[in-house]
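Worksheet: the structure to be examined is printed underneath.
One protein chain is absent from this view; the other protein chains keep their places.
So that you can tell them apart, the chains are marked A and B in the order they are listed, and the count of residues begins at 1 in each.
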Amino acid sequence: MAKITLDNLAHSYLPHPKSEDDFALKELNHVWADGEAYALLGASGCGKSTLLNIISGLLRPSQGRVLFDDRDVTDAPTAARNIAQVFQFPVVYDTMTVRDNLAFPLRNRGRDEAYVAARVQEIAKMIGMEAELDQKARGLTADAKQKISLGRGMVRKDVNALLFDEPLTVIDPHMKWALRTQLKSLHHQFGHTMIYVTHDQTEALTFADKVVVMHDGRVVQIGTPQELFERPAHTFVGYFIGSPGMNLLPARIEGDIAHVEGAAVPLGHGYGALSGKVEIGVRPEFARLSADEGLPMTIRRVEDVGRHKIVRAEVFGREINIIAPEGEGIGPDKTRVSFDPDRINVYADDWLVPPMAQRSGPVGEAA
Amino acid sequence: MADMSVAAPRSRGLSLPRVNIRAVVMVLYLGFLLLPIYWLINMSLKTNSEILGTFSLWPQNLTFDNYRTILTDPAWYMGYVNSLIYVVMNTVISLTVALPAAYAFSRYRFMGDKHLFFWLLTNRMAPPAVFALPFFQLYSSIGLFDTHIAVALAHCLFNVPLAVWILEGFMRGVPKEIDETAYIDGYSFGRFFVKIFMPLIASGIGVAAFFNFMFSWVELLLSRTLTSVNAKPIAATMTRTVSASGLDWGVLAAAGVLTIVPGALVIWFVRNYIAKGFALGRV
Partner (left out) sequence: MDKSVNNKAWFLVLPVLFLVAFSAVIPLMTVVNYSVQDTFGNNQFFWVGLEWFEEMLQSDRMWNALGRQAIFSAVILAIEVPLGILVALCMPKRGVWVSVCLVLMALPLLIPWNVVGTIWQIFGREDIGLLGYTLNMLGISYNYTQSSISAWITVVVMDVWHWTSLVALLAYAGLQSIPDAYYQAAKIDQANRWKVFRYIELPKMQGVLMIAILLRFMDSFMIYTEPFVVTGGGPGNATTFLSIDLVKMALGQFDLGPAAAFSLMYFLVVMLISWVFYTVMTNLDKRGGA
């Protein structure tokens, strides 16, 4: 296991990138702490696979360095990095038995058979495939095969990091949950550094200690699921995480008051002068229907999803969503919406603006 | 972690010469393929006296007389026309009958389907030599001897099974739901087949046509046996001219070069489908 440092890293698929737009992965500095589980979350084409391929060594970055425990591996090939990867669809050696599949990485590294046998047994138990050990891998179900690739990744004790590239894409929905739970418990048990690429926020939020949200080739936020939820550092994070996503309203900020189309909205903190496109963002969970307080609103539609109701409404011609508790009555008297002042975030040109008192502190820990 | 520093330079070092080895193998193989063809072209551009008199790697007295002979003499160039006529006829007939049959095999189970399929394939395994004489008698007795259609029909012996086999492979790849949706939308079988299904397997039809063209174009034994004058293929023209008029190497080589041209043109057009096509849709 190792700490992975990305130093000044950037990548462009073009030989001579001219502007920032030519970079598939924009400049990035980050340290992946040893033994933590990270999720790399973003829409397709956001650069998350590029980043993963750079870490695994399948791609050489056009600038910057990759360090494993302070050792520069930027130019080291995949085989020398001692990482494991589980791919989008199961990659198993069809003609081998499950046992040989699991033993393959160890035998290739010349470990003695006694050790291999013991280790394979251990891993088979871990992934719950002891019964199938002598079966050929061909003919197993997709999730069994995916478990084998997972097992092949973990069979080496000294593996620096386990990388997952959307590993549950081809798995049946009910098996997805089981596999994810298993992954998580394996992580708790053995403490591998894990990097999990996905475009599914539920997968990311339930799996990872820290989620790295990427958008348009840039890492827009790194934080715990709670931080992403409460303090999205970028409007994209607000929109991408949560269902429905964060509401955004254009506003003018004066101290601790936001003016939305002339109506005043109180904020929990004071802000300095802001320029550019200024918006306030508030999660549907922190918006409340009200009869007499807040901004005027028209209800368009109510969706009952069981645990709560999602109210689709309009404020000054803009669509917003409000989550109302299951028991709350939604009557014709509810013509206004109010926001929890502490939960309102302010964005200038899509980036979160920290309140005045805390301006010097890091964004992620503001909440 | 421990082996990192050792393994890194070693595997880098290995990957460089491997690229060269691959290129060397390809160059050697392609050279092996092209050398005899080059020699044929070389001969076709020489006069007979130069061919027999001196040994040279390229023509000393470049001449196009050999080609002129072929392109001005109907006995020669009609051979090409005859070949192309029966090849095209065969391709059309084979595809027309193979399409519905392949559809049946790919979509339905019916009495004796597996046996029928294997029986069809056995015809691809039938040595043309076995059929040469019976074909000769059959087509003579019904008055089709020395016609293009006779050769076209005879080549169906191996081309129809092949077309069924290839098309069945491609059709299996089209989900059955497409058929069902079309029937629900009120398409009749014929209209569905032509308007919806055939465009979906267009590449398969192309591949089948390519193979039919290829095997009909290269076959000699049956086409020579079933023709004498009017439908004589170029291949037969070549063998007969050789035996009759001594050995006119230059003209023979030129005729050979000209038989390569249609094949080369066809390959050029289908080059992007060759790899998938040769797998007969079964990859």
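Assume a residue touches a chain if its C-beta (ideal position, glycine included) is under 8 Å from a C-beta of that chain, and two chains touch if they have at least 3 such contacts.
Predicted model only: the values in this text are computed from it and were never measured.
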item: Sole contact to the chain not displayed, among A:6, A:25 or A:83; value: A:83
item: Contact residue for the chain not shown (choose from A:8, A:29, A:95 or A:243); value: A:95
item: Subunit A residues that touch the omitted chain in the full complex; value: 56, 58, 77-79, 83-85, 87-89, 91, 93-96, 104-105, 108-109, 138-139, 149, 152
item: Where the unshown chain meets subunit B, residue by residue; value: 18, 21-23, 25-26, 29-30, 32-37, 39-40, 43, 51-52, 55, 57, 93, 96-98, 100-101, 103-111, 113, 116, 118, 120-135, 137-138, 153-154, 156-157, 160-161, 164, 172, 175-176, 214, 217-221, 225, 234-235, 238-239, 249, 252-253, 256, 259-260, 262-264, 266-268, 271-272, 274-276, 278-280, 282-283
